[in-house]
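Notes for the one structure printed next.
Here the complex is missing one protein chain, while the rest keep their positions.
Entry: chain A
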Amino acid sequence: MALDRITLTRFRNHADTRLDDTAQFNLLVGENGAGKTNILEALSLFAPGRGLRRATLVEMAGQDTGGGFAVSARLDRADGNDPVQLGTGATPDAPARRQAQVNGAACPAIRLGEWLAISWLTPAMDRLFADSAGARRRYMDRLALALDPAHARHAARYENALRERNRLLSGDQDPDPQWMDSIEAQMAEAGAALALGRAMLIDRLNGELAQLPDAPFARPVLTYQPGGPRDAAGLGREMRRQRARDRSAQRSLTGPHRDELAVTMLGNGQPAAACSTGEQKAMLIAITLAHAALAAGDRPGMLLLDEVAAHLDPIRRAALFDRLRQGRAQVWLTGTELPPFADIAAEAAVWHIAKGHAERC
């Protein structure tokens, strides 16, 4: 159950890169700027959404190539089913429109996600615990979306209603009470659905994390802290009750846009932001793996781990590889050098990446 025969055409600095004979562990090794993360980004396009950099399609097309790009791969399936050919990209005449293909037939990009579940961890996420609460809300929503596609709709609708309410609150005239009622009714409905999606995500993650051993990885405990009543009726009542306060603040101070995700380390109860770099990385890895298991369900899974070995000591690295080995997901790892991967080098497919080319070692 894995992707194989992967082709990147005019994707960022990869003019024409081919990766054959993949394995459970796949290593991309090369110096800074070689094009390792670009390969992970290309693979992340087989999931719904904008990929692991959240970039636009235009940014992904190779510079000075006339626009458009393609990523294709063959999904081999274990259960004796025929392999499936997956493809996605954009054409030069419509560089901003995502196209997708399954077995040569065009389909909406969202359908690619039916074939495999992809999770990733990138260095950009290392700041998560020190970052703003908004970054953690976006993180929760991205993870929740993988479990329930409707989550994105609730989030967008709530955001939209929030902007409407804030506009009325910050206007010159006092807000029209019936108009406020009407916006708050929409906000309460979408907000309750949004809060429910986040709360369920955190519950399920904690359930998954609880099954892990205590050592050697720091185990995180997640707490969802709602920014308002979680039920639609309660949220609606609270917004109405706080209109005067919100009017003087010129914005809404209650609701899921004020949610927070608190993370502490099991055992010492230390807030994640106060933990060491390596401990934070270990907790992020634990959350990523727990989420990947939840999101995959019975689909084949794929894990894209960009530079995860860097901050881990040898013992924790070995433990990570052990866990990955026990899992069913195909794993893609990047690094600037091979030694940190010595434990898996024998069983892994290794490519040396340089200047947008991949060479099998």
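We take it that a contact is a pair of C-beta atoms (placed from the backbone, for glycine too) under 8 Å apart; a residue touches a chain by one contact, two chains touch by 3 or more; residues count from 1.
Keep in mind that, in the parts below, contacts and distances are computed from a predicted model.
Visitor: Match the chain absent from this complex view to the correct UniProt protein name in "Recombination protein RecR", "Xanthine dehydrogenase family protein subunit M", "tRNA N6-adenosine threonylcarbamoyltransferase" or "Electron transfer flavoprotein subunit alpha".
Guide: Per the UniProt record, the undisplayed chain of the complex is "Recombination protein RecR".
Visitor: Would you indicate which residue among A:R18, A:R54, A:R127 or A:R167 is in contact with the undisplayed chain?
Guide: A:R167
Visitor: Looking at A:R157, A:R299 or A:R323, which residue reaches the missing chain?
Guide: Spelled out, the listed residue whose C-beta touches the missing chain is A:R157.
Visitor: Using the document's definition of touch, tell me which of A:A133, A:L147, A:A185 or A:A354 contacts the absent chain.
Guide: A:A185
Visitor: Could you please point out the chain A residues that touch the chain left off the display?
Guide: Chain A touches the missing chain through residues 153, 157, 160-161, 163-165, 167-168, 171, 176, 178-179, 181-183, 185-186, 190.
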